[in-house]
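Note that one protein chain of the assembly has been removed; the remaining protein chains are unaltered in position.
Chain nomenclature is as follows: A and B, assigned in order of appearance, with residue numbering initiated at 1 for each chain independently.
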Amino acid sequence: MQAIKPKRANSVSWLDSIPAYLFIAPAFLLFAIFFLRPLVQLGYLSLVEWEGLGPKIFVGLENYQELLGDSRFWLAFQHNMGWMFAAIFVPTAMGLFLALLLVRSSIHGRLIFRTIYFLPQVLSSVVVSVIWRWIYNPNYGAINSILRAMGLDYLARGWLGDKLTALPALFIAWSWIHYGFCMVIFIAALQAIDETYYDAAKVDGANPLQQLWYITLPFIRRPLATVILITIISAFQVFDLVFIITRGGPARATLVLSVFMYDSAFRYEKVGYGAAVGLTLGVVIFVVSLIYMRLRVRLEA
Amino acid sequence: MRSQVRTLSVLILLVAILAACAQPTPEVVEKVVTKEVEVEKVVTQIVQETVIVEVEGTPQVVEKEVEVIVTATPEPIEEANLEVWYLSQSPEEIQLVEELSSAFAQRHPGVTVTISPYGFDDMNKTIKLALDSGTGPDVAYVSPGAGAGHVSYAQAGHLVELTEVATERGWDQRHPIDSIMYWQKELGGPIWGVPYDITNVGVFYNKDLFNELDLKPPQTFEEFETLLATLKDAGYTPFSTGALDGWPFDHYFMILVHATTPIDKIEALNYLQPGVSLSEDSFVEAATILKDWIDKGYFNDNFLAASYQDQNNLFITGETAMNIGGTWNNATFVQQADFEVGFFPLPRVNPDIEWHSMVTPNNVWIVPKYTEYQDLAIDYIDYMLSGEVARALWDTGDIPTFAFATVPEATSGLQADVYKAGLDTGIGYYYTNNMPEAMEAEWSALQMMAAGDLTPEEAMEMIEEYHAEAVAEAQ
Partner (left out) sequence: MEPPSGHLDETSAHQALTKRVGRGVATLSALFFSLFVLIPFAWVIFTAVKSRREVPRNPLGIPAEWHWGNFGEAWRVGHFDRYFLNSIYVVIPTVLIILVFSTLAAFAFSQLRFKGKNLLFAILLIGLAVPLDILIIPLFYDLLNMGLVNTHWALILPQSAAILPFGILLLRSFMEDVPGEILDSAKIDGCSTFGLLFHIVVPLSRPALASLLVFSFMWTWNQFLLPVVLIQDDRMRTLPVGLNYFQGRYSTNIPLLMAGATISFIPIVLVYVVFQRQFIKGITAGALK
């Protein structure tokens, strides 16, 4: 007698899958054409030399070789790395602090404050750029005007023009937007902590600081990790603010990888090279994320 | 959710009411009404006009014969929409072109002209592809030259050759400088694009301030250096620049290059020909002079953080005495400065070279091959090159390429100065236009030099690296 092969628990036949395929088809079609296909093309484009018009010349890994020897690339990479490290601390700490303020303290008007704090997140990057470029204006901007009004003229400077302050200045403008995102994630995470833990701690005589250390922080570990991961990825993707305010200048002091990618393809007409930069950027984001997640696992163990 | 929608609707209503109250006083808009008109065929009239001519600085009243060219309405043609792409960021210029175009459309019943303005980056990004795919405009006013300019579109076979038309219509007879051939040199002859105005780069200055301090526009470079020192000692800031944007500061350098370097070397740079290097003495000298000016404090405070708008604003409000920039600023300066604005070309540093500033024919009109309105496009360009349009341009303070039989009265002292400078000096080149990476490197190198991170020699080397690459690729 033939042994009847047992069906695998999860196997579904092709025929039965058709209704489901119809459901996912619209989304997948759109996704495939306008996301996956360009992704694959990015890889292919990075292997050619092309001016956007005319023939594409296959050059293999030459673009990548050139990229690795290009001082502009490494400068941009450095800037993104610095941005990333600062981003891990500044907007996240701000977001956490404000979330704690809104959830764990006893202040009134929480909703109003939350509304205000999240406001920069809904603005377009162009609006933010226009605002902050004007704030940093050396002659009439808010910062220098305030400093001069306080008699601190010597502190007033060209924030966007000095290579020491230009990138940090842009970073601050970016943080002004990004902290709101961190904050709302933390708010949701904090709100999810069961109040009874705190009640028990208070009965044991724990002060607020101890409550923070022993209850709050452990409970928000996972959301904190998510926030940091998303922040890291955002730090590498920064484009709008840099492009509009300083365009990577002056003297490349604020050059970041995304701007370099744009310039290579659309300004220098080296489309293949730009694609190589783009793909490298994607890989960098991927690798950094991976490293971060490994580190996290290591630390938690 | 419903209450939220309600709240939002109320808020929108409030904003709408506020907005309605915030309208500016409506300006008087002249409506263009098309009418059928009987027109006689009039071509040229000789008219006696009383004109004030400046001869060696002394105005004299003279009776002159002036050619007045009147265009007659040609036969009406079928409906057509002429799509024009126009390279400009200036709102005033775009408005003028729109007005001129509707005047053109009036004379061609059935024809409408649509102007699409483009900025420099956008135009360069789109036009080639548009030409390639045949989806672009019918006429365009584009960047000239090789590299990203119209010559490269011609080399790719996209443009209608205009050499014959130019001769037929007398376009090549209408320019006081060799403007039409300017952009064609390397191809040795065919005309692919026609400019209709001229820009110059030189020194704008505060005439009132100069008069106060008893200063005159310098004739030699030594005089200029003395003038700078005098201004500085008297407590004034000589120059304003917006180095944050890169290119405004680059203009200071480029004009110095034209003052130190023989024009054939600059030409070689422009056409990506081998045999010239930016590390050569004349270029280093230009950079050194610029560095010297920076060290002596001749520029506005924090100029590395200042933008192009700051550069102009500081000059307009009288905070700096001079501003080295392009004559596309003429209208802005005349309208907004409280003082009288003058212009002089930078004197030569090297007395052995010919005197050149950066007089360049501005952008060029081209006709793509694929357009179905080729004749209409050429008529349009012909109109844009006409005396009538030239006069309109002149009246806005612009310098058209048109060779007036008698130069109209300058609308401002500034325009008179610019016109004179254009005749006194020779043409120049935006020599990095054809090598965008070297252009960016030049901006960055100059900014680094200004910050003290690079010596003038090092800055030139940095630019030369990209220049050499561009030359190698062009061979």
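The working rule: a residue touches a chain if its C-beta (ideal position, glycine included) is under 8 Å from a C-beta of that chain, and two chains touch if they have at least 3 such contacts.
Keep in mind it's a predicted model, so treat the numbers as computed, not measured.
Novice: Considering the complete complex, identify which of A:Val59, A:Ile232, A:Ala253 or A:Val271 is in touch with the unshown chain.
Specialist: Touching the chain that is not displayed is residue A:Val271.
Novice: Can you say which of B:Ser101, B:Ser307 or B:Thr320 touches the chain missing from this structure?
Specialist: Touching the chain that is not displayed is residue B:Ser307.
Novice: Considering the whole complex, which of A:Ile57, A:Ala93, A:Val130 or A:Ala200 touches the chain not shown?
Specialist: A:Val130
Novice: What does the interface between subunit A and the hidden chain look like in terms of residue numbers?
Specialist: Counting over the whole complex, subunit A touches the hidden chain at residues 10-14, 16-17, 19-21, 23-24, 26-28, 30-31, 33-39, 41-42, 45, 52, 98, 101-102, 105-109, 113-127, 129-132, 134-135, 139-142, 145-146, 149, 176, 181, 184-185, 187-189, 208, 223, 226-227, 230, 233, 237, 239-240, 244, 258, 261-262, 265-266, 271, 274-275, 278-279, 281-282, 285-286, 289.
Novice: Considering the whole complex, not just the chains shown, which residues of subunit B touch the missing one?
Specialist: 1, 4-5, 7-8, 11-12, 15, 19, 21-25, 89-91, 116-119, 122-123, 125-126, 129, 133, 135, 307-309, 312-313, 316-317, 332, 336
One rule holds for everything that comes next: only the chains that are shown with their structure count from here on.
Novice: Measuring centre to centre with CA averages, how many angstrom lie between subunit A and subunit B?
Specialist: Centre-to-centre distance between subunit A and subunit B: 40 Å.
Novice: Residues of subunit A touching subunit B in their complex?
Specialist: On the subunit A side, the touching residues are 52-54, 133, 136-139, 157-163, 246-247, 249-252, 263, 266-269.
Novice: Considering only the defined contacts, which subunit B positions touch subunit A in the complex?
Specialist: It is residues 121, 125, 128-129, 132, 148, 156, 243-246, 301-307, 310, 313-314, 436-437, 440, 443-445, 447-448, 451, 453 of subunit B that touch subunit A.
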